[in-house]
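As you look at this complex, bear in mind that one protein chain is not there, while each of the others sits in place.
After this line comes subunit A, so read on.
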């Protein structure tokens, strides 16, 4: 620590204030968005739950179903205080918002340390009058400030939404404390590996481990929950115990991790990590040696993540179906509104709508996979491949094939998990097939959305990304709001998802599905024709 930098009076943390100001400027949009997103989720949950559970009976039903359901406990937290609306809100939303806070912390720390270093910016900055420890200190301070900010806004906004003030701020503080711990985790991770992507993998993996540990602990009601920082943060039991003591542990661990980060920083060279990357294969496996093999290799990480993600979502929807069943079964009013005394059918209706949302997510995946074509093209990675004996159709086709089959796979994964859960719940094996069919019925609609992306890539490559995501955004609005807000029929009809017969509610008819498939084929063919006729656009 004896290194003194050029100018007299500067220390290893010299220049931190200037870096912090600069970082704040760079993140002036990003951080408020993270904070607003987290706060918005809590407030939405609060408002929604207060409307839903407006009687003691409703709450009792909720507690009976959710409080003993291993799946909801695994995803939520300790089943504490479920006899109050506020307690239910904390149970339902705290884990998700803690994930938001952890991601915010991870991205903030990594962006201002490892990412800058990887891009060579740190070298430039450090050659000016900036101390060795200044970039990490500035990043940690910025991330900590963001954690405090999200704690306070959640506290204030949740109070304003009508929940008790003390509990609201305890909930906010728990979220912020979780963010602080992951600020520390990120401060260590950015020293460990030389690449920003590996940092994200490492921190994300540690969050997953922490999440599983707390899930196991909460389900078993055992000490295991205390091995997880998420467990500590949730041990405040907002609105029930309002105990701030566990947060002391969070802050202590966060500070220790940050200190460890500074120690490790002194033990490595600028631009490198402590861990050396593992060597890879010296020669390619046969499976890589074709355009399709390459596409599969490039897409497989994202495809696996989406498939697992939608599969888990299907699991959650399936698990919640039982709660819905209990809730509706005991709620005469709901039965009257739906005008249908058959509880099973109502559950089916609920699942059918949830599959529409899953289809929306699968469409987003399909679009992102098709847009990979543009990323390859503008990143100059398409050029050397197309300069080989690989035709444009084969190259584009391999990416589009992954997008189409991958989105179908992810959708099927969702149907399979929901089907398995439903079959277990009802004891009818046929429920599995029904759910799988209901989910995969959306595949032609998803392919139409993918086809739109292919057309854009083929015909208007420079605008393709912006336009394709705009289309997904419009689709999102229509799927979420068209029916609830009574928008005109033709608006709803813009969505291919809406053309899909919502099994098992509606009768199965081949007409719309054949129409959708034809549209998808036509759009894709048009996109291919455009791509084969145009210049390759690099840069």
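Methods note: a residue touches a chain if its C-beta (ideal position, glycine included) is under 8 Å from a C-beta of that chain, and two chains touch if they have at least 3 such contacts; residues count from 1.
The definition used in the following text is that contacts and distances are computed from a predicted model.
One chain of the complex is hidden; its UniProt record names it "Efflux ABC transporter, ATP-binding protein", one of "Fe-S cluster assembly protein SufD", "Osmoprotectant transport system permease protein", "Molybdopterin-dependent oxidoreductase" or "Efflux ABC transporter, ATP-binding protein". Only one residue in the set A:162, A:205 or A:379 touches the chain that does not appear here, and it is A:379.
Note that of A:282, A:427, A:488 or A:511, the residue touching the chain absent from this view is A:282. Only one residue in the set A:391, A:430 or A:470 touches the chain that does not appear here, and it is A:391. Touch with the chain omitted from the figure is made, among A:18, A:405 or A:536, by A:536. Residues touching the missing chain, restricted to subunit A, are 194-195, 197, 277, 279-284, 288-291, 294, 297-298, 301, 379-381, 383-392, 533-536 (touch as defined at the top).
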